[in-house]
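The complex is shown incomplete by one protein chain, all other protein chains being positioned as in the whole.
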Amino acid sequence: MLDVRDVHVHLAERLVLAGVQFQIEAGEFVGLIGPNGAGKTTLLKTILGLVTPDLGQVLVDNRPIRRGNPAIGYVPQKVHLDPDTPLRGRDFVALGLDGVRWGVPLPRRSRRERVERALGSVQALTYADAPVGRLSGGELQRLQIAQALVGEPRLLLVDEPLSNLDIRNAHEVVRLLHELARSRGMAILLVAHDLNPLLSALDKVVYLARGRSMAGRTDEVMTSESLSRLYGYPVEVMRTRGRIVVVGGPDMHLVPPEAADHAGLGEWEATTP
Amino acid sequence: MMYLDAFVHSPFWHSPQVWHALFITTSAGVVSAVVGVFIVLRGQSFAGHILTDVGATGASASFLFSINSWYGFLSFGLLAGAGMEALGKRTRGRDTATGLVLSFFMGLGALFLFLDTRVSNTADVTMSVLFGSVFTADPNTTPWLIGTSAATLLVVAAIYRPLLICSIDAEWAQARGIPVRWVGLLFMLAFVVAAEDSALAMGALLSTAFLMGPAAAGVRIAHRIGAAIGISALLAVMAAWLGVGLAYASYNWPPAGRGYPCSFLIADILFMEYLGAGMAARWRAHIRRLGGKRCT
Partner (left out) sequence: MHMMGVLDTLHLWLLPSGLLTTLYMWHAYVCGTIVALTATLVGYFVVLRGVAFMAHSLPKIGFAGVAGATVLQVPPLVGLLTFNLLGGLVMSTLSRRGRRDVVTALTLVLALGAGELFLTLGQAYGETAYALLFGQIVGISGPQVGQTLAVGLVTTGLWMILYRPLLFVTVARDQALARGVRERLLDNLFAILVGLVCVMTVPVVGALLGFSLLIGPVATASLVTRRGVHTLLLAGALGLAAIWLALLLAYDSGWPVGFFATTIIVLEYKVVYIGRWVKTRRALAI
């Protein structure tokens, strides 16, 4: 389905991706994990054709990618909407269906039903008629997922959907996406800082650090040897009570444990070596 | 040598109008250039434009009551500035509501100008309010204008550092214990004086050139604020002198020998300076990239 081959990307004289390589099959639920600035968003943009790789290539269905491929759905990391945007949630979702096409949309039954179904699949029907600018971060997140789903993509790229959500809602969204992957045979690539809320659902992990990647089953990737090789210095992966904790990774000294807990960050970033 | 001689002894220097024009444009230019850097940083050029539009309403009213137009500019400008400050948020290009409420003043200005033409039976008022007339300005205003400009520069110098912090991140400034409200108020005062001084020199419609042009060029070239302010002031003075000189010379120019408007000349020079600054910045980045490549 998706084949990323040895991708190198420069952004403003900096090598952000230096040989990223992995594959995703239809129906797989894959986590893209890595510290801040590892290049996760850049990788998604490369898959979408918004960033051209300097070296290597990306294939979707064995064909080189092109911008605007309707088979790929995208939920970006940050959205900004003015509080008084004159648009209902429903209209926002409908843009994902045919927002690219020229002309004024005609109100058609089939169109309305598809939007309704997408809204239903993310349980957003209760606020479908509210103005989008007034929704909470989590509510807007669901609408964004619905907007991506309504185009019926076969590959869904989701950038950090969990950072806006409380623990219960995070689990809820993960369950939802997991179910979508199962029921529709849709491949999902989900970006996250913290692996733990995803552990039970993931089929596969792509770990990104220092511009390079390590891909495979969770228990293959999340070991001390493979991550140490990736980082280029020794880190330790520990498993305690069903959680995975990486000790010795970057940006660890920045966050004291209690502040990290307070901010809802995973233990993984909080633990001091 | 001969040209220099002709230049020094040109009647240009012996005309009191020319000297007034030079004083007015230079002082308005310098104060606008300095304040303008902060306006660019704060993204407030729409607010600046609004201030002078409202000032124009005041100027039109002042003609109606035969008062010096500078008082009209300044009083209405202060009113508009106070209004924007009271709304409590920065007026940016996005800001529809503020723009709308203040466009009411433009409507009022239309009415005043209309009544002006009725009263005076000439339409020159429209031209002088909207496009300025440095050569025929009332000489009594010149000292006032220079005085307020100097005072404004002093105010900006006094609040320079807190203002900088407030302009970059107001919340952070508040957390650091800077009286954000006061700094904002003082800056608004400086902003109004700069905008209205340059409105008097350039006319209400073209004053934005002085307010934005040199500052935008300065910010593009320099990476440090101090340098940006210096370059900006220098560019403003250059444009002012060159503009007045050309306007003086243009009485012999084709097609009509009626003289080219001074504010038009200054505005165009400023625009060229801005484009030149952009090119300089790009050129330097290019050089730097080449240099960087060679090192690695």
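In order of appearance the chains are A and B, and numbering begins at 1 in each one.
Just so it is clear, contacts are C-beta pairs under 8 Å (C-beta built on N, C-alpha and C of every residue); 3 or more make two chains touch, one makes a residue touch a chain.
Being a predicted model, the structure only gives us computed values, none of them experimental.
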Hidden-chain contact residue, picked from the options A:P64, A:G103 or A:G242: A:G103
Selected residue (touches chain absent from view) among B:G58, B:G213 or B:G245: B:G213
Option from B:F114, B:W182 or B:W283 whose C-beta touches the chain left out: B:F114
Subunit A residues touching the omitted chain (full complex): 48-50, 67-70, 72, 74-76, 79, 81-82, 84-88, 91-92, 95-96, 98-105, 131-133, 144, 147-148, 151
Contacts of subunit B with the absent chain, listed as residue ranges: 40, 43-46, 48-49, 53, 92-97, 99-101, 103-104, 106-111, 113-114, 117, 122-124, 126-127, 130-131, 203, 205-206, 208-209, 211-213, 216, 220, 255-256, 258-261, 263-265, 267-268, 270-271, 274, 278
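By our rule, only the chains that are shown with their structure count from here on.
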Rounded Å distance, subunit A centre to subunit B centre (Cα mean): 48
